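With one protein chain held back, the other chains of the complex are shown just where they sit.
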């Protein structure tokens, strides 16, 4: 390897302000590995940072190489690393947990109090090389296609939600068909839910993808949604709702279609407080609202790897756009358009 | 027994309008039992019906004998009843489940879709006799004092919440020290929570009771509550929050003091929608909100009976006022004052 | 309907001794329904009773109509029945629980202390008509084929085991490819286990069926089985073992191939005590042994119905032989041969 590499660098605290240029290759500590990036994918968060929204202004310290979804090959390992070796085909868990707090020491590292995130709090994968704590690396099955391997970070979000909802044999409504919602539809179907009802707001492209990936029914989100879901479920409602939209009206619909004793699994983030009729919709009906974030380290990764290995779910149709890294802005505009599944950067070799 | 009995009857659809008078003894069907009431206790719901609030106007059809908390003795059984016998010392589960809906057939009868409630949808226990479906009767341990036996319906609410929170060894905050919150404090302490922090708003009498029943710390609900709970928990927050207040500000405090990955268990009802910062408080921190109602039929009753039998919890101090049935309005005024624990009617014999 | 019907009757306490003949149609009580049998299937237990083994001698009181797996149509209902109506397409849960014991009242009716079983403790479904407690009837989806509807009792066994093992994404070994083991293989695959390894002893026919129904790998049970499973699992073992063989050597293999912290789910019955190295195989490795019987009433039935509705599992290939009822002995001989999947009686109409 050379000492310089190509990377997309957010160069200063402003909208846009991202240059694809040569920078020094990252150094690694004795417990890290250097990984050659073969493919990386774009998360909605990357668009927020690009646009320099309020959250970004408080969190991000440029210059920064973004990117927390990837697959690649281990190029070099630190002196104390034994869990991976040069040449391994890997992806990484983007959340770096401290390992010392109560949450980390009781199996809840995904809500570690001292969490740092690849591509947000330190340089990420929109580059030819990335340094990663070895503990965060996960070896991929050699047969896993690159375009699936790279999307395992958001797929892990979806899998954590679906596994939390224990879907086999149950009726499931999925609100919000962005990439994670679409993945959840595919996984829910692959786990033999009795019916998968997917709901999206004005996005025919994504509704089509949902159908293709396994949703039994795809509905437009409008004033009739609640009634249509009740019709589809013998007027009893669904067992569980998976909420990825982050849209308050969707959550209100969710609470009207979930059956008594059911669960609403929340991963989509709401940009403002949400008003809920807790008494009638939640308490009197014995409903549970689960806040879900990240991936269980590393239980979710093993579950995800196993589900992919089953051969029951094919996510390749989800990757709709591929760009070289130097078309960074063009790729982000596709993400912004919402006329896409996942958008990936393929690294030139 | 005679054919007439004394009862407190809500005689018409209006505030107050309750007369203690002689009425015919209830008949029983082949699957019911007639129970002689020895003691009955007043629930907040009884005050709502007395006051004829909006909920009552929609639900209650006078004339009605209220009362869904009691203990007494089986007087007579229907032809098909084998589970209880004349002379048995019993209390009843006030929720009558249909037994046929999905919820009933999957162990969730407490959220049965066709639920009817004793003392609300049919005549209850503020009378010398009450007819009860035999399946709803629970035999009490002979050593159980009457004043504890009668409060098992609300105690079952508390026990369901506490068992749901799996409290042993955990730090627990309890918001709202009405009778159910007080019971929860006693049970949480009896199950060896690491610390029991109880919070109430302007009610020294109940705060004193909380201390006596087992709370380690009792706090006033004010602008300092969150900070004081964080101080008490090494600035990490409590493992679980039990919310009985039904006050939106308390719920907001609850979400600030629960640790990442923790649970907030909601039993107190809110009189209006509540606005929540779901993203920061719930989703990003992996918090779960559990809506809880009623008692698991009949798992909670067995758990409750067992906890009482352990001898680790003494609820007699909670029963602060006793009245004969003919002082009905006086008793309800004590409940209204909130300067009380549980208020009971002792039937004249 | 006429007053007489055709039935296969075990006429006396002896091997064989079963006559297909005309007998009076069953009466029903006010809480029962009379069901016209369209199809019924044979369980291994039916062969034990036919052969009059030791267990049968203690349990069965001839004359008896056997048969606890069926599908049919409601012909008539008792006066108090509201859950089904004439013409409904139904199957039944064969276990009749008392509803009054601790187990029944805490969601464990499948291990009711006073359990009675259709076709064992009262007349069953090897007849033109059968009377069934209405609470035991389950309505089938109209699209469910008769040959699948009839095998829901054993399929429910399999589904209870598979759901208990929480298989999605996990590696699973299944020992014993009798009909229930075969069903478990199909369901495990349909729930996206990472790999389904099925093991059988000298039965190529059933090994072929396992492959066809979804097993990824099918192994002969011999001295190499443990090593081959370890090879297939990176020498780490499988997450969970489903044990349907009832063969002590299979259980010993199971304990050698399950990974630390895993579970062994036991449904197959052992005809004699089994000697286990509990310290090394179970305790020091944190393994759990689950005894499983029957079906969760009625959670398993809903899960099963939902999994079938998903369309991910096709059990029709499992039904390998069909007979009219008057070929009773011939059908039982096929079951005895073990060269079959499920064997069914189709009722003449």
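Per-chain residue numbering starts at 1, and chain names A, B and C are given in the order in which the chains are listed.
Here, a contact is a pair of C-beta atoms (placed from the backbone, for glycine too) under 8 Å apart; a residue touches a chain by one contact, two chains touch by 3 or more.
Owing to the predicted nature of the structure, the values given are computational and were not obtained by experimental measurement.
*Asks:* From the list A:82, A:143 or A:234, which touches the chain that is not on show?
*Replies:* The missing chain is touched by A:82.
*Asks:* Based on the whole complex, identify which of B:49, B:183, B:255 or B:313 touches the chain you can't see.
*Replies:* B:313
*Asks:* Looking at A:28, A:71, A:242 or A:297, which residue reaches the missing chain?
*Replies:* Answer from the full complex: A:297 touches the omitted chain.
*Asks:* Which one, B:19, B:195 or B:320, makes contact with the chain that was left out?
*Replies:* Counting the whole complex, the residue in contact with the absent chain is B:195.
*Asks:* Can you name the residues of subunit C that touch the chain not displayed here?
*Replies:* 102-103, 106, 108, 110-113, 236, 246, 251, 259-261, 266-271, 273-279, 282-294
*Asks:* Against the chain that's been left off, what residues of subunit A make contact? List them.
*Replies:* Listed in rising order, the touching residues are 82-83, 99-100, 102, 105-107, 135, 297-299, 302.
*Asks:* If the missing chain were put back, which residues of subunit B would it touch?
*Replies:* 159, 163, 166, 168-171, 187, 189-195, 302-307, 309-310, 312-313
Please note the rule applied: only the chains that are shown with their structure count from here on.
*Asks:* Sort the chain pairs by how many C-beta pairs are in contact and tell me the top one.
*Replies:* That would be the chain pair A-B.
*Asks:* Distance from the CA centroid of subunit A to that of subunit B, rounded to the nearest Å?
*Replies:* The computed centroid separation for subunit A versus subunit B comes out at 42 Å.
*Asks:* Determine the centre-to-centre distance between subunit A and subunit C, using the mean Cα coordinates as centres, and give it in whole Å.
*Replies:* Distance between chain centres, rounded to whole Å: 40 Å.
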